[in-house]
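Shown here: the complex without one of its protein chains, the others still in place.
Letters A and B name the chains as they come in the text, with residue numbers starting at 1 for each one.
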Amino acid sequence: MDQFNDVDAVHRLLEVADELRNRKTTTNILSGKVVALAFLEPSTRTSCSFSAAAQRLGAGVISMNAQDSSVTKGETLADSMLCLASYADAIVLRHPRLGAAKEAAAAVSKPVINAGDGTGEHPTQALLDLYAIVHETQSRGKTFSESEKLNVTFLGDAKNGRTIHSLSKLLARVMAGKVVFRYVTPAAVDLRMPAELIEKLKAAGVEQTEHNEMSDDIIKATDVLYVTRVQKERFSDAASYEEAMKASFRVTAEVASKMKSDAIIMHPLPRVDEISTDVDSDPRCAYFKQMENGMYVRMALLATVLGALE
Amino acid sequence: MDQFNDVDAVHRLLEVADELRNRKTTTNILSGKVVALAFLEPSTRTSCSFSAAAQRLGAGVISMNAQDSSVTKGETLADSMLCLASYADAIVLRHPRLGAAKEAAAAVSKPVINAGDGTGEHPTQALLDLYAIVHETQSRGKTFSESEKLNVTFLGDAKNGRTIHSLSKLLARVMAGKVVFRYVTPAAVDLRMPAELIEKLKAAGVEQTEHNEMSDDIIKATDVLYVTRVQKERFSDAASYEEAMKASFRVTAEVASKMKSDAIIMHPLPRVDEISTDVDSDPRCAYFKQMENGMYVRMALLATVLGALE
Partner (left out) sequence: MDQFNDVDAVHRLLEVADELRNRKTTTNILSGKVVALAFLEPSTRTSCSFSAAAQRLGAGVISMNAQDSSVTKGETLADSMLCLASYADAIVLRHPRLGAAKEAAAAVSKPVINAGDGTGEHPTQALLDLYAIVHETQSRGKTFSESEKLNVTFLGDAKNGRTIHSLSKLLARVMAGKVVFRYVTPAAVDLRMPAELIEKLKAAGVEQTEHNEMSDDIIKATDVLYVTRVQKERFSDAASYEEAMKASFRVTAEVASKMKSDAIIMHPLPRVDEISTDVDSDPRCAYFKQMENGMYVRMALLATVLGALE
């Protein structure tokens, strides 16, 4: 996965995703291969996405989860990974502990794809978010430059949102100098972007501002509205949660209609009510395509790490 | 699925099932496709049948169940279906709530196959039951007409038996005027066929009679004996359950031997003791073939809805 710290590698990956998406006929480039899905923390959506990706390329899939006997018998993560690596050609790991992916990658000689580890990264989500942004803005005929920057508004919980952290860093790397980030988080509780991350992004040349309300100015300036869920549990009581949500953190068809006609609305899903369903039919709705894109990015990722494109 | 309300479509489907069954060589007509199994109510038998059907045609399979995080996080059925539809080419849905299949089909643009929803329909079970009846009676050289009708006896629980409701309606449609239904249900508790369904079938031209005992006359007249489980819990006490079962609702080799030599005995399975195992070797036993037939019907269904036959 570390190979995707390189901007060129990211671009090549998105190109492969595009190719796989456009291909009309079946491709069995991973026929005879097996991908292991080690979801030691449940995440059906991500696991389904990887499973579909692997199988669409002709690979088989084996699964291990947290209830699995060997893990509960006291087997180390390294040994579990060595086991899967002896059956499979690549491992996709989701783990509750920060650093688990790196540990797993060190233990085995087969490629390990990090599908999220603790409060750490969720790099494939960031890659698919990036792909969705590139794909959707290009298909709307938009391009971005240092004079005409991409305005990304992160709405909701910027503190705990692993996807926001991963995506912001990836965007900073790939579109250095061409992005502006706005963080809109509730005033009643602290869900602000971590200060050290803001510093890091600033150092990378990203212009950033923080807000407590989704003002009309922000709405109109936004090219990409990235919505995340604000969990009720973060608030002291239901009333203050409800008040915060009503004020600013629920995207409705009315809000969407005020946005640029070529803006896009994203969400890592699942949503509860932070985006109302009447937005689903708005042309700015990109969250379902984002999910489908995820599968193509994961196909590209699997094909790349398994050397099937050479 | 609604397409199978059309009698011609049903016949074409059974023909495809026949073809797939007789084919000696492998067919990969669904290669590169992915089928999502969304079993939000457990049903291993049906899910295994669909999974085998999909894979025999070369498709991949992804699974979502009721424990899945997004559903428990408060995601709507529509959103869950949109998620699966972004990864898969068709969705097979089993759901505890009546109407869920229709709701799912309305939410997504990919085909949704209803694998049972609440007290509603279980249409693929009805199709496979029909296929088993057609296949098994034909292979015994039997044909049916308005003067020589097919005598179907439903034995057991006609009130709660979703499979009986679905099959009776389908038979009425496909063999209008050529079927006679007999319902044999225990006297001690009300497990009778719902009155409104009897009315409906009558209107469709089906001759029907109700009974509390499996008399020799019924046994001898029957072409198809469709047995369902009578649950102990329906009775006030174990003794009255046992009495009812002993009297009439347990099919033994002795009962089977009194039937026409070309009659068939069916059961949606699993059985407990309503058919004793000594019937398994009787040439009239059709319940295991019925299960295998189910897979061919589901292969035909998947191939049809995915447009693989065109």
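As a convention for this text, a contact is a pair of C-beta atoms (placed from the backbone, for glycine too) under 8 Å apart; a residue touches a chain by one contact, two chains touch by 3 or more.
Worth saying up front: this structure is predicted, and the values here are computed from it rather than measured.
Considering the full assembly, A:Glu75 is the residue among A:Glu19, A:Glu75 or A:Glu274 that touches the omitted chain. Listed residues B:Ala204, B:Ala221, B:Ala247 or B:Leu269: the one in touch with the omitted chain is B:Leu269. When you scan B:Ala244, B:Met295 or B:Ala308 for touch with the missing chain, the hit is B:Met295. Residues 31-32, 34, 36, 60-64, 67-70, 73-76, 78-80, 82-84, 86-88 are the ones on chain A that touch the missing chain. Interface residues of chain B with the unshown chain, by the touch rule above, are 25-28, 42-45, 48-49, 51-52, 54-56, 58, 61, 269-272, 277, 288-289, 291-292, 294-295.
Assume only the chains that are shown with their structure count from here on.
If you average the Cα atoms of chain A and of chain B, the two centres end up 42 Å apart.
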